[in-house]
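The other protein chains are all here in position, but one chain of the complex has been omitted.
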Amino acid sequence: MSISYWRLKDRYYRLIGVSCEDCKSEFFPPVHVCRRCGSRKLVDRDMPRTGKIVTYTELRETLAGFEDQEPMLLCIVQLENGVKVLGQIVDTTVENLSIGDKVKAVFRKIQEHGSSGQIFYGYKFVKA
Amino acid sequence: MRRVYVASVGYTTVGDHWNKSILDLAVESGFKALAGAAKIKPEQLVVGNMFSGLSSRQEHLGALVANGLGLTGLPAFKVEAACASGGMASLTAFNMIRSGQIDSALVLGVEKMRDLDPGEISQALCTAESAEYTQFFGASFVSLNAMLARLYMYEFDVTRADLSAFPVIAHRNAVHAPHAQFRKEISYEDVARSMIISDPLRLLDCAPVGDGAAAMLLVSEDVAGDVNGPLVEIASAESATNRFSFYERDDMLDFAATKLAAHKALKSSGLSISDVDYLEVHDAFSAVASLSVEALGLSKRGQGARDAREGKYDCDGGLATNCFGGLKGRGHPVGATGIYQIAETYLQLTGKAGENQAKDVSVGLAQNIGGVDTTAVVHVLKRN
Partner (left out) sequence: MKTHYDVGIAGYGVYLPLYRLPTTEIARVWKGGGAGPNKEKAVASIDEDSSTMAVEAARRAMDMAEVSRLGAIFVGTESKPYAVKPTSTIVAQALGQHFVLASDMEFACKAATEAIQVIRGLVGSGMIQNGLAIGVDTAQGRPGDDLEFTTGSGAAAYVLSRSSPETLATVEAGVSYVTDTGDFWRRQNEKYPRHLSRFTGEPAYFHHVETSVKQLFEAYGLKASDFTYAVFHQPNPRFPVEVAHRLGFKAEQIKTGLLNPMIGNTYSASSPMGLAAVLDEAKPGDRVMIASFGSGAGSDAFALRVTDAIEKKRKKAVKVADLISKNTKIDYATYAKFRGKFTK
């Protein structure tokens, strides 16, 4: 986990996805083949950091390792470029969420391996 | 291509088998299936299972189960396609027989879930989803289905009561199913008041966690004469995949994999969806059942839940669906589910469904999915 996280740190820290060199379509998570034109020429591209909520939930039974964050708010955000991203939404409560709400990406702690293991950071969303 | 038949089925009850290992469960179901067609000596074992490596620290299930059944020497392997592992195992054996490679196979689905803590079970189920972009952020499998359910309710004005229809029907159907995990009726209020797991999904919207194993013997037309009991023909078995994570899809409420697999399966069987009079759908979550019947073309888009509420999928009077309770009522030991579905369809089409028998059924369709319609396997079965 520490190593796969290291490999993906720019994706997690900076929302770097990919863009198709042939048709300019953008993707996050990154793809190996363009979904629009089939091109395999994909280059890294910063995703917009703002978007709107497409759907959301308040999860009350978290995965192992996330218990401290219960209840956890999760959402799918459609970024300004149309790309959809899954992430937590923080600094709010489920009562204050609606589909269509504007959000922006922030940098937060995603999980940590106990008090002696590594800390993993990445994007989450807050209401804009 | 040769015809392929289900010659016999066997399964354990679904539930908390504290005292049985993954192998104990597999062997129990395998012995029952083998006993149903004693003259058939399977040439192949195919095991469907999702996460034995996590639940039991056990891989290499093919050889393990072959040995456990006393069939050392038998070729054996495991097939994995998340919650569609069972259906995919059957499809694999079906193709081996149909093509003429072998004449008989034992197909067995098994999942041992209860050796894990709840958080570990969530994690194991979530291995069906992206490790890097879904699991990493703490999104469990239930939470994904909850977001799907919210979107479904939002897009089509589906109410809480509409959503409760499939779970209520499932429990009603499971009451008389001897192998079901929950043999207790629930009301619409029970669903609406049950504990929130991942809003808007409540406990009773979700298929339960349970251990179980189901097996069946498949035979070719060339050896079908050696079978004493009734036969059900697998007219077709097809699968398809969708974009991996549902949030990567342009239309998140389109179960395109189910649509595609069903289209192919119906086409190759020479049947149409209107010929189907018995249905097994993958009702792991209330909204998933609705989206499934919509993708199968049985309900209009956005109408699946409302149709269920109005009785369209009742076993008595509607299109008989999940008459042993489905994933919700019978239980959902993930890798075994696809085999339970086919085994139950076999019982229905052979008139051996007892108190759960649907009237006058001759063509069955079983839809088994892995992930959020990421893999779909569809079998079409015909009474012989």
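Letters A and B name the chains as they come in the text, with residue numbers starting at 1 for each one.
Rule of thumb we're sticking to: contacts are C-beta pairs under 8 Å (C-beta built on N, C-alpha and C of every residue); 3 or more make two chains touch, one makes a residue touch a chain.
If you're wondering where the values come from, they're calculated on a predicted model, not measured in any experiment.
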| item | value |
| --- | --- |
| Shown chains that the omitted chain touches within the full complex | A |
| Residue numbers in chain A that touch the chain omitted from display | 9-10, 13-14, 68-69, 88, 90-91, 106-110, 115, 119, 121, 124 |
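Keep in mind that, in the parts below, only the chains that are shown with their structure count from here on.
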| item | value |
| --- | --- |
| Chain A-chain B separation of Cα centroids, rounded to whole Å | 31 |
| Residue ranges of chain B touching chain A (in the complex, touch as defined) | 117-120, 122-123, 126, 130-140, 142-143, 146-148, 150-151, 154, 195-201, 243, 245, 247-248, 252 |
| Chain A - residues contacting chain B, complex | 4-5, 8, 11-12, 29, 35, 54-67, 69, 72, 74-76, 84-88, 94, 99, 110-111, 120, 122, 124 |
